[in-house]
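Every protein chain but one is kept in place in this view of the complex.
As written, the chains take the letters A, B, C and D, and residue 1 is the first residue of each chain.
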Amino acid sequence: MSEAVSTLEGWYALHDFRQIDWTGWKSLAADERKSAIDELLTQTSIWGQSEDDKQGSSAFYVIIGHKADLLFVHLRPTLEELSQVETQFNKSKLAEFTSPDYSYLSVVELSNYVSKPDVDPETDPYIQGRLKPTLPKNKHVCFYPMNKKREGNDNWYMLPMEERREMMRSHGMIGRSYAGRVTQLITGSVGLDDWEWGVSLFSDDPLVFKKLVYEMRFDEASARFGEFGSFLVGNRLSEEDLINYLTV
Amino acid sequence: MSEAVSTLEGWYALHDFRQIDWTGWKSLAADERKSAIDELLTQTSIWGQSEDDKQGSSAFYVIIGHKADLLFVHLRPTLEELSQVETQFNKSKLAEFTSPDYSYLSVVELSNYVSKPDVDPETDPYIQGRLKPTLPKNKHVCFYPMNKKREGNDNWYMLPMEERREMMRSHGMIGRSYAGRVTQLITGSVGLDDWEWGVSLFSDDPLVFKKLVYEMRFDEASARFGEFGSFLVGNRLSEEDLINYLTV
Amino acid sequence: MSEAVSTLEGWYALHDFRQIDWTGWKSLAADERKSAIDELLTQTSIWGQSEDDKQGSSAFYVIIGHKADLLFVHLRPTLEELSQVETQFNKSKLAEFTSPDYSYLSVVELSNYVSKPDVDPETDPYIQGRLKPTLPKNKHVCFYPMNKKREGNDNWYMLPMEERREMMRSHGMIGRSYAGRVTQLITGSVGLDDWEWGVSLFSDDPLVFKKLVYEMRFDEASARFGEFGSFLVGNRLSEEDLINYLTV
Amino acid sequence: MSEAVSTLEGWYALHDFRQIDWTGWKSLAADERKSAIDELLTQTSIWGQSEDDKQGSSAFYVIIGHKADLLFVHLRPTLEELSQVETQFNKSKLAEFTSPDYSYLSVVELSNYVSKPDVDPETDPYIQGRLKPTLPKNKHVCFYPMNKKREGNDNWYMLPMEERREMMRSHGMIGRSYAGRVTQLITGSVGLDDWEWGVSLFSDDPLVFKKLVYEMRFDEASARFGEFGSFLVGNRLSEEDLINYLTV
Partner (left out) sequence: MSEAVSTLEGWYALHDFRQIDWTGWKSLAADERKSAIDELLTQTSIWGQSEDDKQGSSAFYVIIGHKADLLFVHLRPTLEELSQVETQFNKSKLAEFTSPDYSYLSVVELSNYVSKPDVDPETDPYIQGRLKPTLPKNKHVCFYPMNKKREGNDNWYMLPMEERREMMRSHGMIGRSYAGRVTQLITGSVGLDDWEWGVSLFSDDPLVFKKLVYEMRFDEASARFGEFGSFLVGNRLSEEDLINYLTV
C-alpha cells in the first residue's frame, strides 16, 4: 500500500499573468496614464509593506512572448489576502488595460522525503524561512506547473514510498549541483489548481533554467514521471523598470 | 460481467462561474450600479426563500485566479428551476458585466457502494438530508470534476463490483479521517455534463483541500483510476461581502 | 479481416447551439425585439410546415450552463435544405444577438447489427419512420457525440464482426430496458463531423439520461470502447416558451 | 530499417475557411455591399483565369455548422501565388466581414506505393493531370486532415515498407470501389501544416462521404493507424450561388 509523503506548507502563492492592451493604454490621456501608474505604485508600496512586515512577498516581471506581458507573483499567509490583492488590482485603472490570461494558485511546500529527525518545523528558523520566503531579486524568472504521471506502468502514486524517496533524493542532488546559480521555489497545488505543483526558478542567468530542467529530464523522476505544463520566462522589473515599461 | 452500482439522486446542481468586466462595471453610473446590486439582492433573497422553503440552496464565492471571478452554486429540485435561476440572472443588469466562462451541471448523488440494509432512502431523514442539502457556510470552497479512467489495464468500468467496492471503501476511509474539517458534496454528471462527477469541498481551512486530495491521490481508486479536470478555489461571500466585492 | 456493418440512413441532422448576447438584445428597442421575434416565428412556422409535410422536423431547447443558451435541432432530407435553414437563421435579426458556439452535422442512422431478414427497409413503414422521424415532444433533451475507441488492445474496428454484434446486442438490451422512459435518436457522423456518432436522448425525466448513460458505461461496448465528447442538456421550448424566454 | 516511400508532388493547396460577420455585413449600405461583391467577383474571375491558363484551380463552398461559413480552395504552382491569393482576399472589402477561423496548407501528392515501372511521371499526361488538377464541380465537399499513428505497437513509420504497401493497396481497393461516385484529392502536409495529409472528397451525394470513410475505418490502415482531425462538409457554390448567399 502506497502512502502519501507528509509535506509542510507555508504561504499561499498567486502567479498572476496579464496581457497588456497597448492600444487602449496609449489612447489614454497622459495624465490619466500617470494617475494609473501612481495608483499601481500605491499598490506596490502596500505589497512592499507586507514584505517588510514579514506578512508576504510580491514581485513583478515582464514575460517574453505572446503568453503574457506582465507577471505579478504574490505570497500571502491566507487565501483572503491573496484574493484581496487580486481584486484590488482588478479594480484599478491599469487593470482596465490588462486581461488576466493565466494564473496559478498554490502554496509554498516543503516535502518530507528528506527530513531531519530532531527539527521542529514549526519553529525551526531555516524551515520557516523557506516556507515564508521573500522572493529573490534575481534578474530572471521561469515558472511552470507539473504533475507526477499516472499512466500504465509509469504511475508515481502507485510506487512504494521508498522508491519515490530514492528518486526524489537523486532529483534533489541535481538541484543541489546548481546551488548558488538558481533559487527554486516549489509550491504545491493539488486541490488548488490544475496541476500538482508549480515550480518557480530565479536566476541571473536564464541559461541555467534550460540547463537545470534539461539535466533533470534525464533523471528517472522526470523522465518517467514528469508531466509539464506551459513554461513562462521573464525578466524582473524594479518599480523603476515597471514605470519605464509602462511609459509610452 | 461488471455491473453498475445503484445510486441515489437528490437535487440538481448548477455551478455557475462568471468573469467580471470591471471596466464596464466601473464605467456605469453609480446609481445604475446601485440598482444593479439591488436587483441582484432581490434575486439572492428569492434564492434564500427557496432555501428557507427547503426547495433548494444557493451560495456564492469569489474565485481566486484568472479562471473566474464569481461562482454561484445553485441546488434545485428540477432542471426547470435551475434553468430559470440561470436565465433570470442572465437577464439582469449585473449579468451585462459578467461572462459565463465555465459551469457544471450535475445532480446530488449518494453511491450505494456502502449501503445499509434496513433503511428506506426515500424516507430516511439522514439520507434525504444529504440528497437535498443546505450548502454549508464554510469560508472556502473547492470544486473539480472527475472521471474514473478507462484506459488499457486501468479501466474502472471493467472491474468486478467487489473490487470497486473495496477501493471505494478504502477511499471513503480517507475522507472520514477528515470528518469535521471538510464537508464533501458529490454530484453525479454522467449524461449531464462533460465529466462523470463533480466534487465540491467546503472548509474553513483551504489547506485541508490540498491535504485531502493529495492523500487520496495515493489511494488506488485515485492513483490508478482518477482523472481530474480543473480545480477552482474560492472564498465564500455573504450578501454583505458580495456588495463590498462589487463596490468600486 | 474485419468488415463494416451495413447501415441505413435517413434525414440529415443539424444540432445548432447558440449563445445569446443578452446585453445587445436588451439594448434593442422593444419594437425591434418584437419584430425580431416575429421574424423568428415566421421561420419556426416554415419549419413546422416541413414537419407537417413529412419533409423534416425541427425543435428548440434552452440549454443549461455556459456551453450554450439555445439549441435548434433540424432534420431535413438534404444538406442543401439544412444549409438553407442555417443560413436563413444566420441572416435574421435575432441571429445578430447569438453566436454559433457549437453545432453537429450528422445523418439519422439505423445499424444492421440486429436486422430482420424479410424486411425491405426502403418500404417498411416502421424503419422509414425511424429514419425520417418527427422529433419527440419530451420535456428534456441530452446530446453528446461519441466514438468507438481505436487504442492499443481496445480497438473496436479491429474486432471481428461477431464480437461487435454481440456487444451491440447487449448494449441494445440496456437501452430497451429504458423503453417508454427515453427516446434515443442515433445519428451517424463519420465523414460529416468530428465524432463518429451523435446521440440525442429525449425524456420527461432528466434523471433517466444519467441512469441510462451510467448503466451503459459498465457495458463492455462503452466501458472499453466508448469515447465521449461534450454532454449538452436542455429543456424543450414550445413556441410560447421561446417567446417568453426571449422576453426581457 | 524502415524507409520512406517516394512521393510525387504537384500544385500547392490552401483550404481557406472563413466565418462571416453577418451583423456587420447587413449593416453595410446596400451599394457598399454590392461593390464588395463586385470586388469579390473580380477576384473569382482572376482565379478562373488561372484555371483557364492551367496555372491553378479555385472553388468555393458554403460549410454547414458553426466551424465555418465559407471555404475557398485554391491550388497554385507556388507558395508565392497562394500567399498572394490569400493576401488579396484579406485586403478586400468582403474580408472585413469574415474571420479566418481555419485553414490548411498542403501540396497535391501521389504516393508511389503503387507505381508503374515504365512511366515517366514528369511527362505522363495522366499523372500530370492528377498532380495539377482542376477542382471537380460536384455538389458537395468533405475536407479532413489526418495522420498515420505512431503510438506503442501501432507505429506506421516503424513498419516495413512491404507491410505498409500491402495495407495501402487494400485501402486503395476500397477507394476504387467508390469510383464514379466520389473524387478524392490527397494533399501532403508533412512539414507544411499540423497534420500529415489533407483529404478532400467531392461527390454529388454526401452520403458517399460517410459510407466511404466508414468502410475505410474498418480497414487496418485506418483502424490501427489512422488519426483524424476535424471534418468539414459543405455545398459547392457557383458564382451565382455565392452572390445569392451574400445577398441579405
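Assume a residue touches a chain if its C-beta (ideal position, glycine included) is under 8 Å from a C-beta of that chain, and two chains touch if they have at least 3 such contacts.
Predicted, not measured: the structure shown is a model, and the values here were computed from it.
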For the chain not depicted, the shown chains it touches: A, D
Omitted-chain contact residue, chosen from D:Tyr61, D:Tyr104, D:Phe202 or D:Phe231: D:Tyr104
Positions on chain A contacted by the hidden chain, ascending: 20, 22-23, 26, 62, 64-67, 69, 139-140, 142, 144, 151-154, 201, 206-207, 209-215, 217-218, 220, 222-224, 226, 229-231, 233-235, 245, 248
Missing-partner contacts on chain D, residue numbers: 2-4, 7, 9, 12, 14, 16-17, 79-80, 82-83, 86-87, 90-91, 95-96, 100-105, 107, 150-152, 155, 157-158, 188-194, 196
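Operating definition for what follows: only the chains that are shown with their structure count from here on.
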Steps in the shortest chain-to-chain touch route ending at chain C and beginning at chain A: 2
Cα superposition angle of chain A on its copy chain D, in degrees to the nearest 5: 145
Distance between the centres, which are taken as Cα means, of chain D and chain C, whole angstrom: 28
Chain D: positions in contact with at least two other chains: none
Graph class of chain-chain contacts, one of line, ring, star, complete, other: line
All touching chain pairs, where touch follows the definition stated at the start: A-B, B-C, C-D
